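One protein chain is absent from this view; the other protein chains keep their places.
Order as written gives the chain letters A and B; numbering starts at 1 within each chain.
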Amino acid sequence: MGFNAKDALNEFWSSRVSKLGVFFMVTLFAISFYVLVSYPSNFGTSYWNRPQHWADYPKAVPPTWTQMLTSDKKAQHQILVTDEVYVRDKGIRALEYSIRFNYKADEYPKFTSFSLSELTFYDDPPFVYLTLERPDGTVIEDLLFHSIPYPSPGDEPPFVKYVESPLRIYLPGSSEVNSALSRFVRSEYELGLTPLDIGNSGQEQYIFGTPDSEGNFDQPLTGSYTMKIRVETFHEDDTVGSVKFVVGGTVFGYMGTDTLGRDLAVGLLFGFPVALFIGFITSTLTTIVGSVLGIWGGYVGGRTDDVIQRVSDILNNLPQLPILIFLVFILGQNIWNIILVLVFFGWPGLTILVRSMVLQAKEEQFIEASVAIGASRSWIMARHIFPQVAPFIFTQMIFYTPSAILAEAALSFLGLGDPSLPTWGQILERGFQTGAIYLGYWWWIIPPGLLIVITALCFVFIAQGLEPVVNPRLRRRR
Amino acid sequence: MVLKIEELHLHYVTMRGMLKAVDGISLEIGSGEALGLVGESGCGKTSMSLGITRLLPSNVSEYKGSIELEGRELMKLSKEEFRSDINWKKISMVFQGAMNSLNPVIRVGIQVAEPLVVHEKMRKQEAKERVLEIFERVGLPPETFDRYAHELSGGMKQRVVIAMALLLNPPLIILDEPTSALDVSIQAQVMNLLKQLKKERNMAMIFITHDIALSSDISDKMAVMYGGRIVEFGTSEQVINDPRHPYTQKLLASTPLLRSYNEPEFIPGAPPDLVSPPTGCNYHPRCHMVMDVCSRKDPPTAYPEEGQRVECWLYGEENE
Partner (left out) sequence: MRLGRNLLVRGFTLLMVVVVTLLLMNVVLGATGFSDRMLNALINDQVRIYRQGLVQTIQDPTELQRIVNNYKDVLIEAYGLDKPWPMRLPQMIWRVMTFDLGKAKNAQTFKGSTEIYDLIAERLPKSILLITTSVGISALLGLTIGTKIATMPGSKIDRFFSNYSAFSYALPTWWTGILFILIFAQYLRILPPGGMYSAPPPTEAIPRFLDLLFHAILPISTLVLALSGSWIYLTRTMVLNTAQQDFVNVARAKGLPENLVMRRYIIRVAAPPIITNIILGLAGSLSGAILTETVFGWPGMGLLYWNAIVTVDEGLIIALTFVYTLIYVIARMILEVLYVFLDPRVEY
């Protein structure tokens, strides 16, 4: 062979693609490390796949930086929470909250919603009133009225509700809000709009806008708003944990959201370590099994070789995707099943290649010499044969990594991914299934695919850079 | 005079610089004469054969000189003219390593017949007959026609390649190491065949080899090549019995003799780097008779005897 590590490194480094590949790889690892450290391990099941977690986020909106591409100012998403309560004791006891926020945009919010958590009451259930004070001084009284439902018969006070999942009222889904707005625009602007009209044309215009001369609510009112929340209680010990008001933005986050409101940036980041994990484990296992069987069969020959050859021949001739689909479908959508099946298909290819290399290496004189000295077969295989094929095996391993990642992405795209472990392929599957392509949600479609491509490319680059090291005929420096 | 070459230069561009493979070669061959071209690997012998037949690789940087074949100046011919008039009709070649000279996917007979069909527009049946004749002459059974290259032994392949070269009866054949890969006994057979053919057909030959003893067996004249130049030229007797150039002397001394007790000598050092050759005489770093002037100036050409030529300071004027 005759290359030493220093020469090899120099040769590798001399090409531009290698440098690019290494740079990408380092970035990938850095990001993965960050994710591993900062994300919980049950991210998939407890966060990503729980719609309640994403309830307050806008659905299917593009990232905030798309703002730079248009002249319109987009509505920023605001989640406003407070627990500062003012207890009013005079007359009807009420817990009062005040949330102040700014609204500055050329378009209306996507939605609004109100949430209340941790309610404890002892007597009759409280009433909740929402009143919005707008920057121009107008006030929408009783924008929302909600009476907390009575406790089930047989329950004893104190009645504790909304601890695990808060009370959440999605304003656009409430006909009462429509009625309140109808009253508001009639009294304030003398416009005769029925609650149905308001519901059909979108509440937000009326909550946040003023009519122009023709009665169109084109421009939102910018400035400072105050949402006043009043919880009328019927017992002096009634308490509320916190209240929340959400102004649904038309853009969100670094990467936008999907139709469940999930922050795509969060999901995409999680995909980094998962992809690397799948890639490396699969390629390592495939390489180990493939090369061991290849060296063993090639060197030992005879019956063992025949068997290994037959088996790898048959496996190599199976159509990969249909059987992959079948196995994952039947055995279950679990990441280890996927990895195992990929390895199951991967090793024969390597075995066949390694075996033919070993057959050649076997004929070398120094092998004969070793046998003559009395070296054992395993010794020869480990000490003499293996170093000859090692560089090739190593390059193949690098090549298997992106194909494993691509295979998993394809499986996920077909809906066979492991649901507890979100991957880029799965994000794309969701997008495809919900018709994101036809709705033009490019921020959902392009980034995951791009990440897959870049990750795969970085391994391809590194493998290309390694080629001259392994194959001296291709060396650039003599 | 079949072939007359004057100051042929062939330089390549390589990554490390310009490689002067053929650096000013001159020689003559009469009809029916065999010229043995002798030298170590890398001295430029194969490049010279490529230069004569114009099979130049793509990184050629310099190709000049004069090559006269039967009175016709080859350098003046266009590529197309060379291909249709000269290649194989006037000069044919037996390449180094018959192992890979034959197309593996086409039957051997077809390949051999190709020049007849292409150059002389012969019909296939007639061409086949001609091929079978030649096969018989070189000692190949007629079934060889339908074989594929991988089905033949080394010796048989060599004969096929020779047959192929003879087919159009060219006045000049270049054979590059035609016997290197063969067993000694097969080698002897092939050499005998070549000697017979040379006599029968009055064929001029350039016989390229590194084995000076083998060369002397068949060659009438011999040229010793070193570092892209011909350092000694003369009849076989002159070169073998009265070698003038120190390199030739060493070459001869390194051949083991059957009935001698002398140990073969070897030449220390390595062949020169043709990209950056030594100053002055190319051979001076290894020369056992080196003088001061050898490293400073290129050696002159001397003519010690009639028909003998040598490039060495030993025979030239010290002061120019």
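Quick note on the criterion: a contact is a pair of C-beta atoms (placed from the backbone, for glycine too) under 8 Å apart; a residue touches a chain by one contact, two chains touch by 3 or more.
Everything numeric here is computed off the predicted structure, so don't read it as measured data.
One chain of the complex is left out; on chain B, the residues touching it are 53, 55, 83-84, 86-89, 92-93, 95, 97, 100-106, 114-115, 118-119, 148, 150, 161, 164. In the full complex, chain A makes contact with the omitted chain through residues 310, 313-314, 317-323, 325-327, 329-331, 402, 406, 409-410, 413-416, 428, 432, 437-438, 440, 442, 445-446, 449, 452-453, 456-457, 460-461, 464.
The working rule: only the chains that are shown with their structure count from here on.
Rounded to whole angstrom units, the spacing between the C-alpha centres of chain A and chain B is 71.
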